[in-house]
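This is the structure I have questions about; it appears just below.
On to subunit A.
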Amino acid sequence: MWDSEYAAQLLPAFLPAFAVTIGATITGFMLAVLFGLLFAIAGRSAAAPVRWASRSVVEFIRSTPLLVQAFFLYYSVPMLTPVAMPAFATGVLALGLHYGTYMSEVFRSGIDAVPRGQWEASTALHLSKRKTWISVILPQAIPPVIPVMGNYLIVIFKETPTLMAITLVELLLTAKTEASATYRVFEPYTIVGLLFLAVSLIFSLGIRRLEKKWSFGRENEKGGLR
Partner candidate 1 sequence: MNAPWLDWLPMLLDGTLITIQVALLSAVVSIVLSALAGLGSLSRYAVVRLISRAYVELFRACSLLVLLFWVYFALPFLQIELSKLMAGVLAIGLNIGAYGAEIVRSSVSAVSGGQREAGIALNLSGTQRMLRVILPQAAVRMVPPFGNLMIELLKSTSLVYFITLSDLTYEAMVLRNNYYVWTPYIFGLLLLIYFLISSCISLVSRLLERRLAVWR
Partner candidate 2 sequence: MITQIEKQWYDESAENEAGHALSPSLRPAGGKPIVRFRSVRKSFGELPVLKGIDLDIYPGEKIALIGPSGSGKTTLGRMLMTLEEPTAGTILIDGEPLWAMEKNGKPVRANEKHLQKMRGKVGMVFQHFHLFPHMSVLKNVTLAPRSVLKLSKEEAEELAVAMLRKVGLEDKLHVYPSQLSGGQKQRVAIARALVMQPKIMVFDEVTSALDPELVGEVLSVIKEIAKEGQMAMLLITHEMEFAREVADRVIFGAEGLIVEEGKPEQIFTNPRSERLQAFLQRFL
C-alpha cells in the first residue's frame, strides 16, 4: 500500500510545485494586506456611498466561494474584457481579493483600537487625510494585529490548492497528475497532505510564540494587563 521507493521518486517532482504554492501564498498574502487596507480605509471614508460600496463588496466577496470567484476571474473576465491574465496572476488576485475582505476586518479592529484622541490631535495639527493615515493611525493600528494577520498567511497557504481549478500547477495538481499517470494514488496525496500539515503546524507555532512575545512586550509599554 505504501511504496517508499516510489514516494522518494515523487519528491523532485513536488519541489517546483512547492515553490509555486509558496509563491502564490506570499503574493496572495501581500495582495490581501493591500486590499484589506483599501477596504478598511474605504469603509471609514467620509463619503457615504464609498463606505456603503466598500462594505457591500466586502460582504459579497466574503459570502461567496473562492473557487467560484477564481472561475469568474479566469474564465469570464477574458470573455467580457480584453484582459486575460495567466493562471498565477488570476490566482493570487482571487486570493488577494477573497482574503482582503478578512484582512479589512482585522485592520478595522486595529484601527478602532487607536484612541479617538489620535484623530483629533491630527486634525488639530491640520495634517492631511493621507498624512494622518500613514504617519499617525496605521503605525499604531497595524502592529497589534500582526499575529492575527499571520494566521491568515496560513489560511491562504491552505487555500492555494483551490487554484488548481484554473490550471495553476501547484502541489495538489502535481500530485493529481502524477497519480493519474501511474494509477498509484496513495503516495502522492499522502505526501502532499503531510507537507501541508507540517508547514501549517510549524507556521502556527511560530505565530503563537510571536503572539506571546509581542503581547508581553506591549504589556510593559502600557503597564496594566493587556
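The candidates came about this way: all candidates are chains of the complex that A comes from, given by their letters.
Here, a residue touches a chain if its C-beta (ideal position, glycine included) is under 8 Å from a C-beta of that chain, and two chains touch if they have at least 3 such contacts; residues count from 1.
Since this is a predicted model, take the numbers as computed values, not measurements.
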Selected partner (touches subunit A in the complex), from 1 or 2: 1
Touch list for subunit A against partner candidate 1, complex: 1, 60, 62-69, 71-72, 75-77, 79-80, 154, 157-162, 165, 172, 175-176, 179, 185-186, 189-190, 192-193, 196-197, 200-201, 204
